[in-house]
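For reference, the structure I am asking about is given below.
A single protein chain has been removed from this complex, and every other one stays in its place.
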Amino acid sequence: MRRKRRPSSLAARLAWLIVMGLSVLFFCVPVVWLLLAPTKTDGQIVRDNPFSFGSLGAVADAWHHLYAFQDGAIITWLLNSALYTFGALAITLVTSIPAGYALALTRFIGRRMLLTITMLVMLMPTAAMVLPLYLGMNAVHLDGTIWSVILPFSFFPFGVYLTYIYFSSNVPSDLLAAARIDGCSEWQVFRLIAMPLAKPVIALVGFFNFVGNWNNFFLPFVMLPDSSQYPAQVGLNNLLAASPLFNTSSGAGNQIMRPELALATLVTIVPVLIVFLFSQRALVSGMLAGATKE
Amino acid sequence: MNDDVPVSSRRRLRHTAVAVLGAVSLLALAACGSADPTPPATSSPAAFKPVAQQQGSEITVWADATRVPGVQAYQKAHPNVKIKIVTYSGDANGANDLQAKVQLFDRTGSGWPDVAFSANVNDGTWASQGKTPYAAPVNRDIIPKTTLDGFSDGALDPCVFNGNTYCLRNDLAQNVLWYNKSLMDKFGYKVPTTWEEYQALGEKVAEEHPGYLVGTAGDAWTPEVYFWASQCTASTTTGARKVTVNLQDPKCTRMAKLLDTLIAKGSVSKDTVFSAGFIKNQASKVLMLPGPSWFGQVLFNSTFKIPKGQIAAASPLKFEGDAKNYTGNVGGGLWFVSSHSKNLKAAADLVTWMTTSDAYQGTAGTYPAYKKAAVTWLANQKKTGYFAEDVSPVFKESAELIWPGWSATQYSQEAIYSSTVVPALNSGKTLTDTLDTWQTAITNKAKSLGYTVN
Partner (left out) sequence: MTTHLATERSGRRGGRSARNPVGRAGYVFVSGYVLLLLAFGVLPTCYAVWLALSNSRNQLVGLGNFTRTFTDYRFGPAFLHIGLYLVVWLASLMILVVLLSLMLHGRMRRTSTTLRFLFYLPGALAGVASVLLFLILLDPAASPVGWLLKSFGWNTLAQVNAPGHLPVLFTVIAFWTGAGGWIVVMYGALNSIPDEILEAARIDGASTLQIALRIQIPMITKWIAYMLILAFAAGTQLFVEPQLVSLASWGMIPDSWSPNQLSYQYAFQAGDFNGAAALSVDLLILGLACAALVVFRTGLFDRDEG
C-alpha cells in the first residue's frame, strides 16, 4: 500500500541514515548493555568492558539468586501485576472507547464540559490524588482489596482523549449519517461502523493503559497492605532495597547484586514488549484499513 | 475554517478570568483559620494508654527482606503466636515508606503494623511525635528495664525522646579505622592513633605512593564518619524540636581543614565508595578508610573483593588536644512496637527476640546493638577468618565511644550532605568554603520540619 518515497537526492538519503542511526544508538545502547548485564558477575559488570558478554551460566546463577529471593516472590509479583493490569485494561477499553466515540461523533448536552473536566482532572498531579483516593477507598471499605488498585487503574482519561481525537479527525461523520439514514440504531452504528475503524486506537489505548499501569508504583504501594499482593514495581522496589548496593544495613551474604537486578528488570519488561508488538500489529493493519476509508 | 472559535473563546476566556478572579478574592477574604500546620504535639510521659488488649490476637510485622527470615525463625520457634509478615523496603537508602504509610493510617484510624523494622536510624524522631505517636514507649511496662539495660551504652539514644524509649536498636554501625594491613606493612607505615598522625600519614602517602587513599569525602555518611568523630555541633538537639547547628565551631572547622588538606594532596577521594568508578579504579588502592563496622564484610569483602587476611580495624582516632577519642555511627536499624497494637505482649516479645537473641543476632549481617548478642556475633566473625586481625576488641571498644552530642533528627544529615556539599566539592570548592552553605541547608531543612534552630 505505502510506496517507498524516494529521497530527492543522495544528500537527503544520507541525512536520513545519519539521523536514524544516531537515534537508534541513543535509544538502544543502554538497552543492549542491560541485556548483557545478567550474563556477567557483579565484578565483571563494574570492571569489564560494558559490552562484553559473560556466560550463560552466569544468567542461570543470577536467576537462581533472584528466584531464591523470598521463595520465588518474583513470580507472585508478575502474576499480581498481570491480574491488576489486565483487569484494568478490560474495564478501560469498555468505558473509554465508547466515551471517546460519543464525545467525537455524537452530540449531547455537557459534551464540552465533559471534555474540559477530563482535561482538568488529567492535569492534576497524581501525588495530590493519593490521599483522597486512599481515604475514598477506605470509606467504601475497598482498601486492601485488589479493587483498590484495579478501579483507579481503569480510569484512563488519556485514552478517552486519544479515542476522541482519533474519531474526530479520522472517521467522517457522513459515514455514520449514512448508516443512520439506512436505519441503523445508535448501538449498531457504533458496533458495525465505528468499531471496525477503531482498531488502531483500541490498540493504542490498550497499550498505553497497560504500560502505564504495569509501571505504576505509587498507587499499589499505597493501597496494598500485604506483600503477597505486591505487583512487580513494588516488588522490584523491595528487591532494590534489599540489595547491599542500596541498603547498607542488609549485611553481607545477600545475593541480590547488579546482575540479579538487571535480570529482574528484564523479566518485568518482557510483558510490556509483548503487548507492544501485538498492539503495533493492530496499529499498522488498522491504519491501513483506515487509509482506504474514502 | 473555524473563524468563529477565537471570538467565542476569547469571550469565554474573559468570563472565566473574571470568575476566577472573583473566586480568588473571595477566598483571600474567607480565611477563618490559621494556615499553620498543627504544631506537632509532644507526647508527655503520662500520655501513653494502650488500646484494649486482645490476648492471642494476630500481630502484623513489617520488615525488610533482610530481616524477614529472622521473623520467620521466630514464628517457627513460637508456633502458637499468630503473625502476619509483610515485606517492605524497610526505609533503606533514605526512603520514608513507613512514615508515609503511617501518615495515611493516622488519617483513617486503622492499618498500623503491630511491629515495624526500619533501617533508618532517624525514624524514631517522627514515630515518637504527634497526637498519638505511632511508636509505643517500650520502657513503660512493655519491655523490662533489664532488657533495655543490656544494650550497648548510647545504642538506644536515637530512640529516647522526653525520657521515654520508643524503639529498640537492631544493630550498631560504630565507626572504626579500617586499614589494609598488607599494604601498610609493605609500605612500612604505622597505623595512626590520632587525627594529626592520620593527616601526616595521608600527606606522606600522597607523596610516596600517589594514587593510594586514606579516606573518602564523597560518601553520604561523611558527616557521621568524620564530623561526628570530631565532635562537631552539626546536629545537637537541646530539647524537644530544638536543635543547635554550628558548623563554624572549631571542632567542625578542624575536621574540614584536615579533609581539605588531604583532598588537595589527593589521598582523600571526593568519590563515594559504592560508585562503580571507585570500585573499578580505586578499591584496591585503599590504604586506610575510617568507616562503620559493616564496611568490613559489606564493602571490603563483598564489594571490593579484597582477599582474605588483608583487612584489619583499628581504634577510632582522637585529636591530640582531646582527652578521649570519640567516634560516630552510620545508621543502624530500629524496631518499633505500635502504640495501637491490640497485642502488645506478643509484639514486645517478638521485638525482644529479634534484637537480643543469640539465635538471630549472633549470625546477623551487622553488629548487634545488644551487648550479649554482640559477643556471639564477634566470635562468629572470627570464624570467617576474613580479617587480618581479630576485630572484636576494636568493635567492642568503639561501640561505647559514640559521641553523645550528635542526635537523630527527622531530616537526614546524609541527604543534605550529598545533595549540598558533594556537588560543591566536585565543582572545586573546599569543605571549609562550603561550611556556611551546608549550615544554611541544615538550618532551612530543620526549620521546615518545625525545629527551632539556634
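Here the chain labels run A and B in written order, and each chain numbers its own residues starting at 1.
To be clear about the criterion, a contact is a pair of C-beta atoms (placed from the backbone, for glycine too) under 8 Å apart; a residue touches a chain by one contact, two chains touch by 3 or more.
Here the structure is a predicted model, which is why all the values come from computation and not from measurement.
Interface note: of A:A73, A:L89 or A:L151, the residue touching the hidden chain in the full complex is A:L151. Counting the whole complex, the residues of chain A in touch with the unshown chain are 1-5, 7-8, 12, 16, 19-20, 23-24, 26-34, 37, 45-47, 50-51, 91, 94-96, 98-99, 101-109, 111-112, 114-133, 135-136, 151-152, 154-155, 157-158, 160-162, 165-166, 168-170, 172-174, 176-177, 180-181, 186-187, 190, 200, 204, 208, 211, 215-217, 233, 236-237, 240, 245-246, 258, 261-262, 264-265, 268-269, 272-273, 276-277, 280, 283-284, 287-288, 290-291, 293-294. Interface residues of chain B facing the missing partner chain: 1-2, 5-6, 9-10, 13, 24, 27-38, 40, 93-94, 96, 99-100, 103, 126, 130, 218-220, 270-272, 274-278, 280-281, 410-411, 414-415, 418-420, 422-423, 425-427, 444, 448-450.
In the analysis below, only the chains that are shown with their structure count from here on.
Distance from the chain A centre to the chain B centre is 36 Å, each centre being the mean of its Cα atoms. Contact residues of chain B toward chain A in the complex are 64-66, 68, 84-90, 92-93, 95, 97, 100-101, 104, 107-108, 110-111, 119, 170-171, 173, 274, 276, 279-280, 292, 294, 297-298, 301-303, 305, 330-333, 364-366. Listing the residues of chain A that touch chain B in their complex gives 43, 45-47, 69-70, 73, 131, 134-135, 138, 143, 221-222, 225-227, 237-242, 244-254.
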